[in-house]
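Questions regarding the structure given below will be posed in turn.
Note that one protein chain is taken out, while the other chains of the complex remain in position.
For clarity, chains are labelled A, B and C in written order, and residue numbers in each chain start from 1.
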Amino acid sequence: MTAPAPAQDALAREVRQWLARNWDPNLSLAEWRERLADAGWGQPTWPTEYYGRGLNAEQALVVQAEFARIGAVGPATAGPRGLAAATLLEHGSDAQKKRYLRGITTGRDAWCQLFSEPGSGSDLAGATTRADWDGARWIVNGQKVWNTSAHHADYGILVARTDWNLPKHQGLSYFLIRMKQPGVEVRPLKQMNGHASFNEVFFTDAVVEADDLVGKPGQGWQVALTTLSHERAGFTSIRGAEKLRHGDQRIYREYAREIEIANEPYTWYPQRAGRIDMLLDRARESGAIEDPVARQEIAGAIALQRCLGWFGARGLAKGPAGSIAKLAASRVARAGNRAHTIVSGIDALFEGPDSPRDGIVGEILLSTPATSIAGGTDEVQKNIIAERILELPREPRFDDGPFKDVPRN
Amino acid sequence: MTAPAPAQDALAREVRQWLARNWDPNLSLAEWRERLADAGWGQPTWPTEYYGRGLNAEQALVVQAEFARIGAVGPATAGPRGLAAATLLEHGSDAQKKRYLRGITTGRDAWCQLFSEPGSGSDLAGATTRADWDGARWIVNGQKVWNTSAHHADYGILVARTDWNLPKHQGLSYFLIRMKQPGVEVRPLKQMNGHASFNEVFFTDAVVEADDLVGKPGQGWQVALTTLSHERAGFTSIRGAEKLRHGDQRIYREYAREIEIANEPYTWYPQRAGRIDMLLDRARESGAIEDPVARQEIAGAIALQRCLGWFGARGLAKGPAGSIAKLAASRVARAGNRAHTIVSGIDALFEGPDSPRDGIVGEILLSTPATSIAGGTDEVQKNIIAERILELPREPRFDDGPFKDVPRN
Amino acid sequence: MEFRFNDEQAQLRDVVARFCRDKAPSSAVRRVMATDTGHDHDAWRQMGAELGLIALHVPEDMGGLGFGAVELGIVMEELGRSLLPVPYLSSVLATSALAEIEDAAVREPLMAALVSGSKLATLVLDSTNGHPVSGELVAQDDRLTGSVRAVLDGHRADLLLVVVRAPHAPTLFAVDAASSGLTKRPLQVMDRTRRFAGFRFEQVPAARLGTLDDAQVERIYDTALVALANEMAGGAQALLEATVAYTRTRVQFGRTIGSFQAIKHRLADLLVDVELAKVAGYQAAAALAAGEDVSANASLAKFVTADAYMGAAREAIQLHGGIGFTWEHDTHLWYRRAKSSEVFLGTPAWHRERMIREMTA
Partner (left out) sequence: MEFRFNDEQAQLRDVVARFCRDKAPSSAVRRVMATDTGHDHDAWRQMGAELGLIALHVPEDMGGLGFGAVELGIVMEELGRSLLPVPYLSSVLATSALAEIEDAAVREPLMAALVSGSKLATLVLDSTNGHPVSGELVAQDDRLTGSVRAVLDGHRADLLLVVVRAPHAPTLFAVDAASSGLTKRPLQVMDRTRRFAGFRFEQVPAARLGTLDDAQVERIYDTALVALANEMAGGAQALLEATVAYTRTRVQFGRTIGSFQAIKHRLADLLVDVELAKVAGYQAAAALAAGEDVSANASLAKFVTADAYMGAAREAIQLHGGIGFTWEHDTHLWYRRAKSSEVFLGTPAWHRERMIREMTA
């Protein structure tokens, strides 16, 4: 640890003083976050005119440290709202920032992301959900999928096609859409492991107001890239059940509930990752710890996971190298599945209460296949590595003409 | 066994009578095979006008059975001469058949195959060895590689480019070339396992007479396909040290010597295949038979090899399915390498006399990588399977313009 | 690439294939999966009464059709190409075990009930037989005590045929599923088209059918392995075909994903897996039919087909992408069957070890 610079000292003092005057764990979560938004301390890096303080990332750490020191709750962060905020800050109009950022940071409004479609998975830019201008508003028709928390959401960030005569990346536009309207139907999508963490969203003449277009028509892909880069940065970190508990006051109870709701879709994520952490204990339980062949599998799985952890911890997983970490995570998940199978033997037949560890083992076996698909398939990651890191030639293009002529599903 | 048909009985009687009059193990091999060529019994399926009897494959088996019954030696078969004969029978002119087939079947002339080039391995049709017409003869310049027995050969079957303005498959021609001439230089090519089973052949203004063109100019690829189909049919069978020994007479001594020379380039082929047959004995020797992890590797390797054997024995490996057998053989070889490594442990450090089994183990470790390359790489086999068996789309073509404009090494 | 079976065998394959196609579309499987028994009773009745499949492998002098392991392999492979939820495998295990009993007077009435389909039996092996089953049983004065973790179709069987070794020679007992002292616990299984139940035996009265020698016990076990192996080969084949078909139609980046070379090569590798798995199954069945010592190759077939099946299931999900991970798509039903089959009757690692043990015995 190096000593804080004098300017940082002053900043810390300022935050401390403000917290001393304003922080009150008996406030409601909403009341407190309104105060945060007014003062800008909740989002130190946001501009001062939009509920922030215009500080840099290093300064923001100083602010957060002061919050943590006394257990003060921060702004709303759960779910895709952070992606919406980051995108708006970079591409939104002044009016849009004014209109939406406050509701994002206070937690008043929930958001969802509406990018993937049944017909365009790896090929996100092949979206065919359409938005047509009727002279006053955009009319949206089509279907999105894999939309986490869409059933809770007030707003969505939406990529839709507005011009079918341009090449595919040029005909997309980026919208903010009200989710609570008649033309939007949200249906839960059940996964093979029995959870329903995602939704399908159907649009039938849903409406987007003119001033909810982000950027210009046709700039949707560039705007979406901002969202995606923020999403990718968050993917490889494993979501845990975040615990911040300083007392029993009202705000902590509300905050705990907020986290619980936010984490609800992710309870199976540790299983998706292969639960390498459980292997040795499970092997002791089942007796496989005495089996040299099982020990080989366990060693291989643990080694992979350690290497992935070290790779990430050394800050190597940035930019295209994030794809290396993503592929390594797929290997960890597969190795975990194999090792848990051999460790459990006949018990791998079961699910739910009859599966070891109250169903966790069964859930591992049924969840690991998601790791190499969600957030960009292994195949896409390999293309990225081959083309951007190894600098091998790109795949020949078959989709660079007018989109209406491009073969699609 | 079903009883032979009456016609086959008559045939068997005829062969038996001819052998009774002609077979004499005190003849020289050459003398005997001249008799065979005159009578046509050495090559029963060849036409009567070219040293054969014009019989079908089933009848040929009857003939061969009579030869085997009394231990009569057959015609010359070792080396690429069979490929030359099959190709000439299908595409050669009458004069060519007359001129060459007798020397092939009697063993007077040795042959080699001149197809692969340093710049065209998987892409055989990309050959750049050129043959230019000087008004009277073809003048050959260029280089071939992987030419088994070229240093013994009297003649070669050669694919060379005669027209650079046509697409690549259309500009090739097929020649018969005299190997013993000033413009042909044969150099042995040493492999990574220390053997030199192959040669490089360099052509510098080498000469091919006008009537040694097979088919028409530009038909070389079609003619070569005939050669290749016969070659592929022979690849997956493992060459063994053929043993036919009925006595100590002159002809058997000469025949044994012929086989020995023919097999000389192939002594390492069993090692290339992974020597699965040795694994259990080696494990007993090294003590690895007690190691459960080594036992897993051994079991996996043995299983792969048995499956490959069954696949072949059931007659499944015909046509494009030959590529399945070829890929399976690559897996067997890799599994053999892994298993021999774990079985030998520290002894895998060595080669030659210090390596177990008088160097066989070291030779396995250094030879198995050839299996997935020789006779068509695994990558080519996978394309064949994907496109011809699974009927997936073909790779986009980048080489269908005039050959002179096609990118190459 | 099909191994040439004879005409009668080819016909049998066609009949079973057509039957499965008719009876086991996704909708039917999912409907049956949701029922208590998880069995398609109608299909099962037809398999017995109309197609004669229940009696197929039972010797003619025992009231069966007298076909051998090769034909049984064909039926299993075709069943494996569907997910038709019927208790065929447990029936095969039970009737194969019963067929080892020489005393016709003891065997006949039971066999008649099983072959007619009027009773459903399953086979119970415990770990004292050296098989990878968790649980142990002891027979004392024709009463059985102990427990077995997972019995195929145990939730519904009328009769348990139990091979008990302790404390005497291996003996085959018949236990009525309604016996007092027998506690059945239906288990929540990953593969809902194939159920298991656990059993606790406390002084359960059992009918002693006869003793078996070790070779007989192994033959019963090997028969089970070979049947399951052929089923798995069929499952792997079905997954390969479905996945190839999907990659031929699914378009991304303006082209079918089956036109991407990386996908093509992986599917080619998968085809090799499947073809080798199929011959492993055929060969083991043929060896069993020929009365050869098949244990090494039965274990070989079990692990080769299990590895191919799991590999095919993994690739199927991966190449289907997101949709392959959804409940509504069938891929996961196959994945569950593959995972279930991988560990039932012994993991691949266990069988690799058994194969070496047999080869070096």
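Just so we're on the same page, contacts are C-beta pairs under 8 Å (C-beta built on N, C-alpha and C of every residue); 3 or more make two chains touch, one makes a residue touch a chain.
Being a predicted model, the structure only gives us computed values, none of them experimental.
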Exercise. The chain left out here touches which displayed chains?
Worked result: A, B, C
For this session: Using the definition of touch stated at the top, determine which of B:19, B:127 or B:145 touches the missing chain.
Result: B:145
For this session: Out of A:188, A:247, A:292 or A:407, point to the residue that touches the absent chain in the complete complex.
Result: A:292
Seminar exercise, completed: Contact with the hidden chain, among B:47, B:121, B:183 or B:393, goes to B:121
Problem set entry | Residues from chain C at the interface with the omitted partner, ascending | 260-262, 264-265
Exercise. Tell me, which residues in chain A touch the chain that this view leaves out?
Worked result: 280, 289, 292, 295-296, 298-300, 302-304, 306-308, 310-311, 314-316, 321, 323-324, 327-328, 331, 379, 381-383, 385-387, 389-393, 395
For this session: With the missing chain put back, which residues of chain B would touch it? List them for me.
Result: 116, 118-123, 126, 145-146, 189-192, 194, 293-294, 334, 341-342, 344-355, 362, 365-366, 369-370, 372-374, 377-379, 382, 395, 397-400, 406-409
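Following the convention adopted for this analysis, only the chains that are shown with their structure count from here on.
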Problem set entry | Between chain B and chain A, distance of the C-alpha-averaged centres to the nearest whole Å | 58
Seminar exercise, completed: Between the Cα centroids of chain B and chain C the separation in whole angstrom comes to 44
For this session: Quick one: which residues in chain C touch 2 or more of the other chains?
Result: 255, 263, 349, 353
Seminar exercise, completed: Each of the following residues of chain B touches two or more other chains, namely 292, 296
